[in-house]
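All protein chains but one are shown at their positions in the complex.
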Amino acid sequence: MNEYRITQESLQAFVAALVADGLTVLAEAADGSGYARLAADDRVAIDPSRAPSRLSMKEHFFPKSEALFEYRREDGGFVLVDRLPEVRPTVILGARPCDAASIGILSKVFNWDYRDEFFNRRVDATIVIGMLCAYRDEHCFCTSVGGAPDSIAGSDLFLVPLNDGALGMRVVSDDGERFVTAYAHLFEWGAPGDPLQVDEALTLPSVRFDAEKVRGWIEGHFDDPYWSAASETCLGCARCAFACPVCHCFDIVDEDRTYGSGERMRNWDACQFGMFTKHASGHNPRAARAQRYRQRISHKFAYYPSRFGEVLCTGCGRCTRGCPVGIDIGAIAVEIGGMAS
Amino acid sequence: MNADVVDTGVVRAGVESAGDDNAGTGAAGAPWEPKVVAFVCNWCTYTGADLAGTSRLKQQPNARLIRVPCTGRIDPLFIIKAFESGADGVLVSGCHPADCHYGTGNYHARRRWTLFRSLLEFTGIDATRLHFSWVSASEGRKWVDVVDGVIDEARRQGPFERYHALARPEAMIDD
Amino acid sequence: MTESATNDIRAAARRLLADGTVSVVIGYGDAGPNRTVPIFARTAAQADRLVVSHSALNNLTVYLTRALRPVGGRIAIVAKGCDVRALVMLMSESQIAREDVYVIGVACAGVTTSMGQPMSAETVAAKCRDCIVRTPPLYDELVGVQCEPPATSDVLDRRIAEIEAMSAHERFDYWAAELELCTRCYACRQVCPLCYCTQCIVDRSVPQWIETSASPRANLSWNLTRAFHLAGRCVGCNECERACPAGIPLSLLNRQLAATALREFGYVPGIDPAAPALVGSYDLADREEYIR
Partner (left out) sequence: MKLGVFICHCGENIGRTVDCPAVAAACATIPGVDVAVDYKYMCSDPGQNLLINAIREHALDGVVVGSCSPHMHERTFRRACANAGLNPFMFEMANLREHCSWIHDRGPIPTAKAADLVRIAVEKVRRNDALIPIRVPVTKRALVIGAGIAGIQAALDIAGAGYEVVLVEKEPSIGGHMSQLSETFPTLDCSQCILTPRMVEVYQHPNIRLMSYSEVEKVDGYVGNFSVTIRRKARGVRAELCTGCGDCVQKCPIKKKATSEFDEGLAMRPAMYVPFPQAVPNIPVIDRAVCTYYRNGKCKACEKACGRGAIDFEQQDEMVTEEVGAIVVATGYRLYKVDGSSGYDGYGEYGYGRYPDVIDGLQFERIASASGPTGGEIERPSDHTVPKKIVFIQCVGSRDESKGISYCSKICCMYTAKHAMLYRHKVHDGEAYVFYMDIRSGGKGYDEFVRRAIEEDHVHYVRGRVSRIWQRDGKYIVRGEDTLAGVPVEVEADMVVLATAMIPQATAPRLAQTIGVPYDAHGFLVEAHPKLRPVESSTAGVFMAGACNSPRDIPESVAMASAAAAKTLVLFGSDVLEREPTVAHVDESTCAGCFRCQSVCAYSAISRKEIRNRDGSLRATVAYVNDGLCQGCGTCSATCPSKSVELVGFTGEQIYGEIHAMA
């Protein structure tokens, strides 16, 4: 199939054009913090072998805090004012496959028993330009959860580095097709160049565990002592959940902004917090760290797959890279897989 | 007391008693007036302010006093919340050293303040916004000087927009 | 830190477990090149996983706080000088009794900023560059080669000076920008040995002094409060900064307060368990020129 050929110059021009057209362009920031907004004149660097940023691109679709509506006290009662997000058309440039995959996984829960306007509006307004990933470290395990460094899942367009330093951009969705035509004039169209001949870039990381086996074991071992052992050093800081591209728990609170008016907020939350399941009565069904840790692993590898047919994990390894006490979720899955067979 | 202050008052009367937002800038068209929150101890400063009252010492009307038993009771959270609530200036005042009704409350408070204001200073909330004083029950005149001073300083600085802007909805938009 | 130190630790751990002095040794386990993870050694075999290295980043004393303590009774812990300072604070704040902890002190030549880094002049953690406790202020036994404290190269202090040199408005904007990134995951709190409150003020909802939204204003309130609650207590282990997914320079806030404590009150926390708390004591002569 044919593809667009993008040079560094045309890439710059592309971004400039997008910004000029009022689009928001997000790409992984050079400082490794996360996906940040590009300005027209920012130097754009697509580096397939760069390590994943600390935070995923989840925040663009599901902000760490957002107002659901405003309330205002008026003559004895309350007036509610909708606060649907003002969403600008957005392009995510160079999303790595383990991030792009998150959109599909999250969409399942955000469109399950209730269709979440806030999430969907943002997804609908976003074009994802994926990127073949050439990064590997001991924490990556996308191939063990149905992903791959060259997976196009979740992408509308997909970048592949070419051996002459240019990029090939493949069209992989109708949205992508429609979108790219407006900018086609910036690129060369034609036969594919030679894809980057770097073994490392194309050899898939080996599959480390069988997610099905993991699920099987978890479902039969709710009270297994393993959970206490595995979580012994966990501090319950939930950095893993906040960095995770698919963790999606949230808390809803009303916050007065002034005397008599305020907003109902939806804020990120995490099952690793003691408060997460604490009842008003004071009772807490997950009072112990081990219970909370079990919940995290079980939700990702058993509950979510059972309900939505997808593992709640893209194998990006962010949780492990960021864990202050070095807890390795991949290793844990491997361990569980081992116990299963 | 100048005329436009009076005008503001009209608006503030209408607006505030209806309990509307008037963080920082005054409501439509009215010249802005600073909002000052004062945390004062019951035994010295509050009584000093009472004395200023019984002595009919005129003061600017921008301060709102919150009475606590002792400066020792004043938590830095109060000060943060006051700024969050739209204060352009905050005053904390109690008994002179050795005069504390409870003996040592103001000594403990003083130590807390020294650390807290250093932190605020470092984060850009400086002495033009946060003030401390000792005003005894007999210092009605000093009270007037202090509170008018704090209000004048807030007026000189203008609305604490930087802080109040942090709470504006636009600050919450995800990109 | 050396082979021998690692051997000493393993020997000590085996001995303590064997003679029943302790039921568990909390230490650093080998996790590959330039990596360690906290481990709880209960058997001789586990004890042989213990290491000491320039990658011993964690402040393990967090595991001595009530919520995380693995067992009652006496616990052995491997602790660098900065970690022991935290332990001293825990003792002075009645969180753990001296007799309930067996301190295997590590004479420390410094650690790296993050896991996976080899030790070099560039990668050495900022806190180590002007460490005052290369030999821990308190221990039951000491391993590692005692080394001279480094010539203080005030990296952090210089950064603080730069910020202090800004105008108030610049300072405010600088911090507003940094703190806007805060995700409110509270990892900074969870890794801090001195954030042991049963219920953190931010988790108290009546009243909700600090909003839980990750809004710029609430983030400022949270971070000011976190820093202030550590005033005169923070020992500068910088675990909070290492754990922060948003990369906020929390060490600057902590260290600026520590500098104030030293300048105003000549106070250095975590050296003497019997020293009165900075916020909790007073001196008639405390300075007050800023009070009208």
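Residue numbering begins at 1 within each chain, and the chains themselves are lettered A, B and C in the order written.
Keep in mind that, in the parts below, a residue touches a chain if its C-beta (ideal position, glycine included) is under 8 Å from a C-beta of that chain, and two chains touch if they have at least 3 such contacts.
Here the structure is a predicted model, which means the values were calculated and not measured.
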Missing chain -> touching shown chains A, B, C
Among the options C:63, C:139, C:172 or C:209, the absent chain makes contact with C:209
By the document's definition of touch, the residue of C:43, C:167 or C:199 touching the omitted chain is C:199
Residues of chain C touching the missing chain are 66, 93-95, 196-201, 204, 206-207, 209, 229, 276-277, 279-281
Missing-chain contacts on chain A, rising order, are 73, 75-76, 256-259, 282
Residue list for chain B contacting the dropped chain reads 1, 5-6, 8-10, 12-13, 16-19, 21, 23, 35, 37, 46-47, 49-50, 52-54, 56-59, 61, 64-70, 72-75, 77-78, 81-82, 84-87, 101-105, 108-109, 112, 144
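Assume only the chains that are shown with their structure count from here on.
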A correct list of chains touching both chain A and chain B reads C
The larger set of C-beta contacts, choosing between A-C and B-C, lies at B-C
Distance in whole angstrom between the CA centres of chain A and chain B is 45
Two or more other chains are touched by the chain B residues 167, 172
Residue ranges of chain A touching at least 2 other chains are 65
Touching chain C in the complex, chain A uses residues 31, 33, 54-55, 64-65, 138, 232-233, 235-239, 241-243, 251, 253, 255, 265, 267-268, 270, 273, 275, 289, 322, 324-327
Listed in rising order, chain B residues that touch chain C in their complex are 76-77, 80-81, 84, 97, 104, 107-108, 110-128, 131-134, 146, 149, 162-163, 166-167, 171-172
Residue set of chain C touching chain B in the complex reads 160, 163-164, 168-176, 201, 209-210, 213, 215-217, 220-221, 224-225, 227-228, 231-232, 253, 256-257, 260-261, 264-265, 278-284, 286-288, 290-292
